[in-house]
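Note that one protein chain is taken out, while the other chains of the complex remain in position.
By letter and in written order, the chains are A, B, C, D and E; residue numbering begins at 1 in each of them.
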Amino acid sequence: DKDLYQDNDIAGVVTGLAWTSVGGEILFIETSLSRGKGVLTLSGQLGDVMKESAVTALSYLKAHAERLGIDYRVFNHYDLHVHVPAGAVPKDGPSAGITMLTSMASIFTQRRVKSFVAMTGEITLRGKVLPVGGIKEKILAARRAGVKEIILCVKNKKDVNEVQADYIKDMSFHYVDTVDEVLAAALLPEIVSRPIKFVFPEENKERSGGDGIQAPVVVL
Amino acid sequence: DKDLYQDNDIAGVVTGLAWTSVGGEILFIETSLSRGKGVLTLSGQLGDVMKESAVTALSYLKAHAERLGIDYRVFNHYDLHVHVPAGAVPKDGPSAGITMLTSMASIFTQRRVKSFVAMTGEITLRGKVLPVGGIKEKILAARRAGVKEIILCVKNKKDVNEVQADYIKDMSFHYVDTVDEVLAAALLPEIVSRPIKFVFPEENKERSGGDGIQAPVVVL
Amino acid sequence: DKDLYQDNDIAGVVTGLAWTSVGGEILFIETSLSRGKGVLTLSGQLGDVMKESAVTALSYLKAHAERLGIDYRVFNHYDLHVHVPAGAVPKDGPSAGITMLTSMASIFTQRRVKSFVAMTGEITLRGKVLPVGGIKEKILAARRAGVKEIILCVKNKKDVNEVQADYIKDMSFHYVDTVDEVLAAALLPEIVSRPIKFVFPEENKERSGGDGIQAPVVVL
Amino acid sequence: DKDLYQDNDIAGVVTGLAWTSVGGEILFIETSLSRGKGVLTLSGQLGDVMKESAVTALSYLKAHAERLGIDYRVFNHYDLHVHVPAGAVPKDGPSAGITMLTSMASIFTQRRVKSFVAMTGEITLRGKVLPVGGIKEKILAARRAGVKEIILCVKNKKDVNEVQADYIKDMSFHYVDTVDEVLAAALLPEIVSRPIKFVFPEENKERSGGDGIQAPVVVL
Amino acid sequence: DKDLYQDNDIAGVVTGLAWTSVGGEILFIETSLSRGKGVLTLSGQLGDVMKESAVTALSYLKAHAERLGIDYRVFNHYDLHVHVPAGAVPKDGPSAGITMLTSMASIFTQRRVKSFVAMTGEITLRGKVLPVGGIKEKILAARRAGVKEIILCVKNKKDVNEVQADYIKDMSFHYVDTVDEVLAAALLPEIVSRPIKFVFPEENKERSGGDGIQAPVVVL
Partner (left out) sequence: DKDLYQDNDIAGVVTGLAWTSVGGEILFIETSLSRGKGVLTLSGQLGDVMKESAVTALSYLKAHAERLGIDYRVFNHYDLHVHVPAGAVPKDGPSAGITMLTSMASIFTQRRVKSFVAMTGEITLRGKVLPVGGIKEKILAARRAGVKEIILCVKNKKDVNEVQADYIKDMSFHYVDTVDEVLAAALLPEIVSRPIKFVFPEENKERSGGDGIQAPVVVL
């Protein structure tokens, strides 16, 4: 399915690498925004750990919005939906953390995601990237899918070094320590061709964060 | 029950194709709108995956409302109910995704659904249509019910090709890659004869999305 | 308990027919309204399917309020409680659908329910009536209780025909296809003797549906 | 514990009769009101059926407030707590229905409860009283506790008649068909000596029922 | 740990007596208030019955606030947290009822708790104190901890009388029937040295109880 990850003209679609009982495979994180109140919806039969990764990624973006070029009002006046196809396959684990964060950063900034890039790595709330397992199998899956660049934790370098050099000679690897390095490697400076035109109401000076209460996470 | 899917003068009733332990069968997605606050109610003993399909379909329509001709205010000032008869039969799986999305698009736009059409396919949040299983059994069920056109994922074409050509000579197939192609094939440009006359309050300029908080999904 | 279903001077009390492991029996759907915010409360140890029937019935009435002579404001400014005695007996299934809908329509319009009438049938969101099981046992129960007219789906006619003609010679049967036919057969045009005098606040023009958020379904 | 049910100078304390695996026993329903938003709290390790009885009793009082002499505003501006000691003993079943309703009616009207009275019976939403089981055992318990009058459903008369006449010669029985008869027999016209002085805010004309949303039932 | 219960300069710390599988022991109920909306938080791995005790205690204080010298506004404009160390030990049962109520009364009035006092007893909503079990073991634990006075239900007097007289010659016992007697025995008239300076917003005359909705009980 080469067409899937090559089409980077839609913000918020990022390629991750998963490791399942039947080997490595690529997976896609999709996000969408619609006018709302800041509700976060997660779908795709995600397990608890993966849901926590998504919530942690969102907290990071909120806490660092200004530096990352995100207009803070988007968190209060838009709803965010994160979906991971295929919808019937249960998924879990922390390794999609950086993929989810990149997908959210792309949709909030409307910046394009670099083509032929995939990634895997856990995130922490302060923006560290932690190593994950199954690197060899994930690399095989990425190669089969035509991925050219892989972003992963610097502590996973030793796992890459164990892969036969000849096998990965056409791929480049970004070894990162922080979330900011992930975004630098994965997001392009340019905006998608039909970006969302964000609409914000005039802020009521007496209110800090949008109308009504903080919306709960909707997890089905 | 030919009468069921032929009556396309009610917006929001769309014919899907399901695959159960006893073979293929047609199913109907029904939606209704009533003045409210944006609550989504799902009924018909739907499983988790099917509920996530409905939520994902709604997110897609919200994120692409303008392009699809949907007045955004309807999401905040009306409640949406999606029901799948028969009410006592448990149902699950992602294959009703495009059917649910078409049903919602019909009720929001009040456009008629094409007659004698049935469909099956998973949706993703960015609007891709994914292939599903049980195509042969679903085609048999569609034929028994008098369906003339079937909409399904282009990747399911190979499954259709395995069906005896003589058997499907009176049916036409729409192979689609995206949700937009589904809607183009399934919705007519004309409005139902007694369309809802949407009523919206004057928008309060200081509020972005309706009154009060984002309503939760009601799943029983 | 002849007195129970004969007293039709209370809006919202409707006789249904249930089919349990020990045969057919009559049951009563009771509804009440009190000033509130649109909360729906369901009690009587109802199972999931029966709760979904109630929610679907309410959605139908909301979506067709104007045509059915229901003042829309009642949905926002009153709370609805549906109870099915006896309170300790678990009940489930879709066959009380038309009974629940009739009971709600009676309380919202304050119209009397016809005497000596009982009914059984599933409803769908678009207002179809679907056939249900146990017709023979239900008829026996209705006869024992003195019921004179039974409303049921046209597709259950074949089940009635299997009952010994002599046995049902004093009963009449309404075979219906839609919810509207049910209401036409079950509700009288006249109002109960002490109808609720609905009180509505002056509508705030900037709000579409009452104050605060859509109230959740309360199911114990 | 004669002192317990004799002290009728506290509104909202009513004596019920329960039937457990170890025989009949008396139980006390206690209610309290405090300024709030209409929250209903239930405690005492109550089971689902008993919680539904409480909710049904409250709905009846709300729907008939005017006729019963209850100022409607109390439902929106006060919180109601219903507790059934002893707090660690699980309790369930519908037979405390009329006891709960009487307790609530007493606290809302601040009318005294008659002394030496106990009761048992299920309620329905339209105000019917239904018969319950264990009458013989309950009468024995009432007699041991010094109860002089017992209120129960007219359909339980046959159960009373089976009790040895000599045994109950000092007790009187109220056989009732409706909730209104229960209240007539159990509540005195006089007010408790230190009644709550209800405080209501000036009603905002644009709001129907208090501020904010309808409060949920709090069941622990 | 004599220092623990002797320090009565902090409002809201009260010594209770618990009975576990390994004998009697003392426990501490801690409460804190912070500006908020009336949320009740319970922690310390409390079971259902113990949570209900806390909620019942709070209802009693709300219903009798004026008489007990509690400014009613504190219930709406402050959040109450009740914690029972040690945090990892599961606890349950009704016997901490009077201890919780005393702790809450202390924090709301900022009155000191008497030193060297411990207590055990169930509360009811109308303010009765009910007897509890394990009295002998609890007395032994109290004595080991240096407790001088014990408050318990008058109906537990017989259990105290069974303890060897010589053993308890240095302890005094308060036998109580009501919650008010507990507070009279346990709370000193004086205020703690650094009392909370309660801050209340100007009351909006159109609102009865604070802003927003009644906050739910937060039980983890």
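Just so it is clear, a contact is a pair of C-beta atoms (placed from the backbone, for glycine too) under 8 Å apart; a residue touches a chain by one contact, two chains touch by 3 or more.
Because the structure is predicted, anything quoted here is derived from the model rather than measured.
Asker: Decide which residue listed in E:G23, E:P85 or E:G133 touches the omitted chain of the complex.
Answerer: Touching the chain that is not displayed is residue E:P85.
Asker: Of the residues listed, A:L125, A:A184 or A:V199, which one is in contact with the missing chain?
Answerer: For the chain that is not drawn, the touching residue is A:L125.
Asker: Going by the touch rule given at the top, which residues of chain E touch the chain that is not shown?
Answerer: Within chain E, the residues that touch the unshown chain are 4, 10, 12-13, 28, 30-39, 41, 43-45, 76-77, 79, 81-83, 85-88, 199-204, 210-213, 215-216, 218, 220.
Asker: Name, in rising order, the residues on chain A that touch the hidden chain in the full complex.
Answerer: 48-49, 51-53, 55-56, 59-60, 62-63, 65, 72, 75, 93-94, 97, 122, 124-126, 128, 130, 205-209, 212-214, 216-217, 219
The rule is short, and it goes like this: only the chains that are shown with their structure count from here on.
Asker: Quick one: chain C and chain D, Cα centre-to-centre, how many Å?
Answerer: Roughly 28 Å separates the two chain centres.
Asker: Among the residues of chain E, which ones contact at least 2 other chains?
Answerer: Not one residue of chain E touches more than one other chain, so the list is empty.
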